[in-house]
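As you look at this complex, bear in mind that one protein chain is not there, while each of the others sits in place.
By written order: A, B and C. Residues from 1 in each chain.
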Amino acid sequence: MLYQQVDTAVIDGESLPWVPLTPYADKLLLKYFKLDPIKGELLVLMKVPMGVQLPKHHHTGTVMVYTIEGKWRYKEHDWVAGPGSIVYETAASSHTLEIVEAGESGYMTSLVQVSGELLFLDENENVVASENWKTSMNRYLAYCEQHGIEAKDLTAFN
Amino acid sequence: MLYQQVDTAVIDGESLPWVPLTPYADKLLLKYFKLDPIKGELLVLMKVPMGVQLPKHHHTGTVMVYTIEGKWRYKEHDWVAGPGSIVYETAASSHTLEIVEAGESGYMTSLVQVSGELLFLDENENVVASENWKTSMNRYLAYCEQHGIEAKDLTAFN
Amino acid sequence: MLYQQVDTAVIDGESLPWVPLTPYADKLLLKYFKLDPIKGELLVLMKVPMGVQLPKHHHTGTVMVYTIEGKWRYKEHDWVAGPGSIVYETAASSHTLEIVEAGESGYMTSLVQVSGELLFLDENENVVASENWKTSMNRYLAYCEQHGIEAKDLTAFN
Partner (left out) sequence: MLYQQVDTAVIDGESLPWVPLTPYADKLLLKYFKLDPIKGELLVLMKVPMGVQLPKHHHTGTVMVYTIEGKWRYKEHDWVAGPGSIVYETAASSHTLEIVEAGESGYMTSLVQVSGELLFLDENENVVASENWKTSMNRYLAYCEQHGIEAKDLTAFN
């Protein structure tokens, strides 16, 4: 039964690749830790250098961002998030990411937990693309295959 | 503080109107109970007569449907849901609703809990419209104003 | 991979037994639909006759109750929930169930979705017992074995 496949476990960051967010932003790198195929949650580390442009996006659920290094903002808000801060995004909010300052590594690095989907919007607020557990899993599997990495089951809970 | 506004409470069904799902399907009626502006959950009763056409839609989170009367199916699945059944929909699933049999009231009636958004798709799987707590609240408020009903705060928890 | 075991599906109510909530209240019957071993959610139908005593309990997460027939209340609140109402219970709330009126079947019947655990309290508010997906699954499996019913995997999502 499914519950026999479920256990508390560690996922070692060093065992996971940094995957470019193709085709939207090749220089934005994601380390996927967990992709929940039931509830639709994503848990990722994100590295973004200065100057990366990402289309405005809309979130269908909540988002939690813990900033590890560097500073960033959303163009639609007047605050800046720096190291050791938490940004809590409520459902059905939209915004445009901007990196304010890179950290020592040359990146703004953060831990991001996304519930639901990230919908990319064009200038008329039409949805032009979507990111969810399926698109993320496909990107991860394609990257692993391309680079000869043995893929893990990021959708499992054990 | 916010927690002082939070309490366990009953929401009486008779105090709430049946609101048509304009502009998508005027004969599909929704009784909105709870619209969560933080997590993005919707809790509604839904009444649908035979023959209603609703565009194919995609769910960004989970959905739970308890059928009260009548029978329905999704064109993409080979099961039929009848009275007293639960349909559990996992995140990032897409399907097209079809009413198989109306109940005594002339409707298929169900209780539906939606996490996240319902994205309507065209024949090329492009997103043409979205339903979430904001669009639902706006539809409810407009209906109340139009019909001289005092609107409740369906986004509150008390 | 786990996602290959996940799909939207119907769970037919007639295929599931009514299981007494032993050892707490033998006359309180539960039909378990879904027991989530990851997030810890329970989805059940509940039938309670007049006069059943259940210890005061505390919820660690949210609860949604849709009343199908009959009327009930919590001793700690001054409202009564009747057919077609929704009770939304916020996290870390405690209360004592009381049936006010049975429906035609002789029971108050409701659909209940519980996130997290139900902690039974003694008169000094000490936790004396707990209900969660594991205790529920064990009770369901024991009931099935005792009555020669083939158990379903209520912890799966397909």
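By our rule, a contact is a pair of C-beta atoms (placed from the backbone, for glycine too) under 8 Å apart; a residue touches a chain by one contact, two chains touch by 3 or more.
Since we're looking at a predicted model, the values are computed, not measured.
Q: The chain left out touches which of the shown chains?
A: The omitted chain makes contact with A, B, C across the full complex.
Q: Taking the full complex into account, find the residue in B:Gln5, B:Ser105 or B:Asn126 that is in contact with the omitted chain.
A: The missing chain is touched by B:Gln5.
Q: With the full complex in mind, choose from A:Met1, A:Leu43 or A:Ala151 the residue touching the hidden chain.
A: Selected residue, touching the omitted chain: A:Leu43.
Q: In terms of residues, what is the contact footprint of the unshown chain on chain B?
A: Given the touch definition above, chain B has residues 1-3, 5-6, 35-39, 133-134, 137, 153, 155-157 touching the missing chain.
Q: So that we can see where the missing chain sits, which residues of chain A does it touch?
A: 6-14, 33-34, 43, 45, 64, 66, 68, 74, 77, 79-90, 93, 95, 111, 113, 157
Q: Over the whole complex, note the residues of chain C touching the chain we left out.
A: Contacting residues on chain C, toward the hidden partner: 36-40, 60-62, 90-92, 115-117, 119, 126-127, 130, 132-134.
Definition applied: only the chains that are shown with their structure count from here on.
Q: If more than half of the interface residue numbers appear on both sides, call it same; otherwise different. Which is it for chain A and chain B?
A: Same; most numbers are used by both chain A and chain B.
Q: Quick one: chain A and chain C, Cα centre-to-centre, how many Å?
A: 36
Q: Using mean CA coordinates as chain centres, what's the chain A-chain B distance in Å?
A: The separation of the two C-alpha centroids amounts to 29 Å.
Q: Give me the residues of chain B that touch two or more other chains.
A: Counting only residues that touch two or more other chains, chain B contributes 90.
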